[in-house]
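Shown here: the complex without one of its protein chains, the others still in place.
Each chain gets a letter, A, B and C, in the order it is written, and its residues are counted from 1.
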Amino acid sequence: MCGIIGIFNNEDAAQLAALGLFAEQHRGQESCGMAVTDGNTITLRKRMGLVKEVFRQEKLEQLQGHIAIGHVRYPTRGSSTQFNSQPHVVETLSGPSYALSSNGDIVNYQELRKHLESLGVYFGSTNDGELLLKFIVYHVEKERMPITGAIRELMKHVKGAYSTVLTTKTKMYFFRDPYGFRPMSYGELSDGTMAVASESVALDILKPNWVKEVPPAGIVTVSDKGLHITENNANDYRSIEHNRHCIFEHIYFSRPDSFNFGQNVYKVRMKIGSLLARDDADLQADVVVPVPDSSNFIALGYSRESGIPFQLGLIRNHYVGRTFIKPQQTVRDESVSQKFNVLPNFYEGKRVILVDDSIVRGTTLHKIVHLLKEAGASEVHLRIGSPMVKYSCYYGIDTPDPQKLIANQKSLEEIREYTGADTLKYLSLEQLSKSVHHPEDYCSACFDGHYPVK
Amino acid sequence: MCGIIGIFNNEDAAQLAALGLFAEQHRGQESCGMAVTDGNTITLRKRMGLVKEVFRQEKLEQLQGHIAIGHVRYPTRGSSTQFNSQPHVVETLSGPSYALSSNGDIVNYQELRKHLESLGVYFGSTNDGELLLKFIVYHVEKERMPITGAIRELMKHVKGAYSTVLTTKTKMYFFRDPYGFRPMSYGELSDGTMAVASESVALDILKPNWVKEVPPAGIVTVSDKGLHITENNANDYRSIEHNRHCIFEHIYFSRPDSFNFGQNVYKVRMKIGSLLARDDADLQADVVVPVPDSSNFIALGYSRESGIPFQLGLIRNHYVGRTFIKPQQTVRDESVSQKFNVLPNFYEGKRVILVDDSIVRGTTLHKIVHLLKEAGASEVHLRIGSPMVKYSCYYGIDTPDPQKLIANQKSLEEIREYTGADTLKYLSLEQLSKSVHHPEDYCSACFDGHYPVK
Amino acid sequence: MCGIIGIFNNEDAAQLAALGLFAEQHRGQESCGMAVTDGNTITLRKRMGLVKEVFRQEKLEQLQGHIAIGHVRYPTRGSSTQFNSQPHVVETLSGPSYALSSNGDIVNYQELRKHLESLGVYFGSTNDGELLLKFIVYHVEKERMPITGAIRELMKHVKGAYSTVLTTKTKMYFFRDPYGFRPMSYGELSDGTMAVASESVALDILKPNWVKEVPPAGIVTVSDKGLHITENNANDYRSIEHNRHCIFEHIYFSRPDSFNFGQNVYKVRMKIGSLLARDDADLQADVVVPVPDSSNFIALGYSRESGIPFQLGLIRNHYVGRTFIKPQQTVRDESVSQKFNVLPNFYEGKRVILVDDSIVRGTTLHKIVHLLKEAGASEVHLRIGSPMVKYSCYYGIDTPDPQKLIANQKSLEEIREYTGADTLKYLSLEQLSKSVHHPEDYCSACFDGHYPVK
Partner (left out) sequence: MCGIIGIFNNEDAAQLAALGLFAEQHRGQESCGMAVTDGNTITLRKRMGLVKEVFRQEKLEQLQGHIAIGHVRYPTRGSSTQFNSQPHVVETLSGPSYALSSNGDIVNYQELRKHLESLGVYFGSTNDGELLLKFIVYHVEKERMPITGAIRELMKHVKGAYSTVLTTKTKMYFFRDPYGFRPMSYGELSDGTMAVASESVALDILKPNWVKEVPPAGIVTVSDKGLHITENNANDYRSIEHNRHCIFEHIYFSRPDSFNFGQNVYKVRMKIGSLLARDDADLQADVVVPVPDSSNFIALGYSRESGIPFQLGLIRNHYVGRTFIKPQQTVRDESVSQKFNVLPNFYEGKRVILVDDSIVRGTTLHKIVHLLKEAGASEVHLRIGSPMVKYSCYYGIDTPDPQKLIANQKSLEEIREYTGADTLKYLSLEQLSKSVHHPEDYCSACFDGHYPVK
């Protein structure tokens, strides 16, 4: 999980890029970076830390130029050092310079890197953004391809997920893998500036005139002459005839106010809640409580459908970031306590429908169910807004090894028992398919192991 | 607005204090500090910054001792420097040492400080915590009073709000002003450790066996022999026979999961929402939307009473802290955009009941109503969970000068017009009195100018 | 050992004070600070670190005002925290504010602090500068003395060494203890600015028109009306009729280009070298080598007198500050190696006169003699530019406990043996008295234990 931004033709490009990254901060809090060009040089700044720490006003003022691309990083490939953060830059003495930011994950990274190394292309990081950049630069500089040609070559050979923005000193390009794994939107701001981002919310903060999604396998070139869209036939670059959008962008990753894959995220979430509720026609309960904030809209959807009152029964400490203080003997379970607290004097004798978006390891839910029971809940019915996650993701989500996925290791009943819930239901794959307009266009690999790209 | 913590008799005192401060971070993000004693020396650390930045694991490990007191600060009195942050410490060569943290504000600060200065007591800051500390130290060291006697003397002469914790190298004391302006709770942890905090949520994170509120004018002494409570008659120290709890602790400041002044904060908020709804019996609308997060429960209460659906129609960026990037020409109104975004494709043609907790200056609500209208809302009915704030607070809340309070300067209709709402209603003082159990025990100075302490 | 600075009546006061402190950096590298006033407020900045780190250009620009006092600190009394660094500030609500920096050490600190505490004056540090400041403030504010009267009162009661600068918002005062232990010079800059400093070199960098020394027990008041000198009779404030200048300011502490106690430091040092050489009339040797940099001029004086060639035979690494890397098994004696290296291919078969200014613990000289022998020196004759240091200093020099002073524990012959030198001679007290103009005006306590102030 990462987020990207690109701004073209605005003298406050760095400011706008920082605002966009800030709106995408939920996609990665580990490091962030920006490359800005004024047509002559490319200035790069990237650091460990949050957008508002790395890009303070005085730093932004040093990033002069009319094109800016940026990145927020949640670590997937490569260790957590400044050298693995993005954007990556290649400058050539013969003329052109390139900077690139990407969101996604490359399945055949090892193979491609070994190939490029065998051609004399060397690497300073283990980050997939550097691979994409050097792949393109090699094909442009050595193979004399035009940049869009090199990107098409990339689409042929690079397997995996990528929503990517590339800039030279004069033109900006952005493109998306043929399966459309990750979201990517672009738009025009009120003053003619062009902008691209992982999520539409990063454009919203910039007050766009209009916003569109980049089609799978689409390449957009932005230059002084305006926008040029190369709408490639995605099927030429993929083994199946459908997209493979990541359903977890709807369920968990994206902000609820984003518009991804042709749909409003919050509406998909409410629909999921509604579908869960329909399946519980006979369940008697007093209150629907979400695990905040990701499950709020699923719980709202459940409440609307069922008529059972919604309550923000778990309070989240928004200062937490990662767990702050490491566990000590004196304070049990405090990692979940640092994050969540129950409403006091609320649960006594109540039958609670607890809603979460998914179960990965199950440890947090185990603790939360325990908290509710301790607080007096007479019943806890756990409802999950996604099917059982049994397989690892190779397209940009940091899921653990399959052995650490509880649904890969345990049965439904065993999971229920582990969490301590009285009943447990997951959303079925069939229900899930009703929550979106074109279910055939979604990847279900983490549920059923049908990987679209090996 | 500040928050305090005290931990007695735990070898991880600093760790526990940090956890408590972390749970009170919403009460002050400017600076934080901690004084820890092992019985021999007092170690002090205080800095500008958030709890998780100032008290990283390696710093906590340097704060050895079994008693810790701490503070998070939202600036009220004194400028924003490290010297004005708390705790304050006085060490005497002749023996005893003292450290103190306080939440509140002293009305007769100038007079008391001049008096102490005339006695030879000098000050290194303009912070009221230092005043309280030196007042006590002077009466103990110079006037030979016992510490509890000095605190009683303080209650006689110091006018204003204070929920305060004081520690020596062996004993911890905490006390609360006779009016009970600010909340203060204490409890025993499962291992016998005693803890005190501004809000009960800071004790919740420490897994208490039991939690109680410190009574107005109450003094609690904690020593190796256990807890000793000096329950003074508050009326001996005040001009009226009732408490003066700050109603805004219920409406806005405290976390919804806190238990203050004998009531659950979230329940008061839901009741307020319910009272607002009863007054809107004839209002036709499609959705109830809170300004998150402070107004969530008020809006939930309104929705329950009215039957109009609740929706989280404004999405808040939780990374924002203060407004991140300062306004530029290119991006209009982005300070509110950085904080809030509307759910897309939601408002078109909808009649919206927008709920906020209060109006101070009115500028943010003006922008939010504008956002909703731009998003297509056909009507915006603004409902406020408190009466008109016409007067400044002198008891610990950082309200601006009366001239900057919109309700001090404009009529109801003028405010409605300024915000752009179609209708505007405030909670009346009479309604407010129904939202709490003992309305006579609350301060209403910011609404009606009846200051309990001059 | 510390250094002070004061600047009066210059709109770049903070800049000039920083330059002065920078020239006095050798007097203290642990922390530094500055208090600046523009007539209305006093702005304080003090931190651990070097002058050029703490007072970067952007920080200096925030220190606006026409009066600035500053301090560099070498830790003597009080632990190494920011709270113990200087200047100290007292602001009173009733009007006046005060800031103070001092160089020296107070012998009756405990007694005075206990007395002030019994009067209600409390302390935030264990630093003697805070004691001096609060002593004065108490007598001015409580006892209604004029400031110069309070300083005279201070001279009566405070035992020890102090060269001190005090400022209010409008006037600057500086004064020196009745014994004149530490140096203190003042002067007028070309543009009428008045400046005071511990050493004359700190004025040199400011291009003064003239420079004078502050007489022992002298008090200088600087105001808009100019300079007023209160030349108290020092004998009224001391038990002997002579000054007690610290001879080590000549031998070691002060920069060689300073003018202290009526004499050029470098000339005293050369004279000492000359006196040592006269005593070695029969000594055959090939080269005179100083332990750099403090002994350079002593060795030059020895070389001139004896005719034996001078050589910079030990090279000092000026980046060292304190010893950089702590000793490990793999690298023996590297603390001295980090600081000094021998000229290669130089010592083989040479008879070396090695000159150092003093011996405190003796460990460094032990290693240096060893280095020279390893490098091939056939003889090492160690000559010391001061008598045997047998007693601790209580007037501002950080000497260790007497048991750790090698000359307190061992005989001359034992010291020679420990160092590994072939011969060892100290400067005698009698010789030392010939190196200065008025030997009766110097303190010899560290040599003979005759402490002028108990």
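To be clear about the criterion, a contact is a pair of C-beta atoms (placed from the backbone, for glycine too) under 8 Å apart; a residue touches a chain by one contact, two chains touch by 3 or more.
For clarity, every value in this text was computed on a predicted model and none was experimentally measured.
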Shown chains that the omitted chain touches within the full complex: A, C
The listed residue (C:23, C:36 or C:196) that touches the chain absent from the view is C:23
Absent-chain contact - pick from C:266, C:302 or C:447: C:266
Residue in contact with the excluded chain [from C:170, C:317 or C:378]: C:317
Touching residues of subunit A against the unshown chain: what are they? 44, 83, 89-94, 110, 113-114, 116-124, 126, 134, 137-138, 141-142
Listed in rising order, the subunit C residues that touch the chain left out are 10, 12, 15-16, 18-19, 22-23, 25-26, 50-52, 57, 60, 191, 200-201, 204-207, 255-259, 264, 266-267, 293, 296-297, 300, 304, 309-312, 315, 317-321, 324-326, 328, 330-332, 334, 337-338, 341-346
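Simple rule for what comes next: only the chains that are shown with their structure count from here on.
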Report the connected components of the chain contact network with subunit B omitted. A | C
Between subunit A and subunit B, what is the gap in Å from one C-alpha centre to the other? 36
Distance from the mean Cα position of subunit C to that of subunit B, given in whole angstrom: 50
Approximately how many whole Å separate the CA-defined centres of subunit A and subunit C? 62
For subunit A, what residues touch not just one other chain but two or more? none
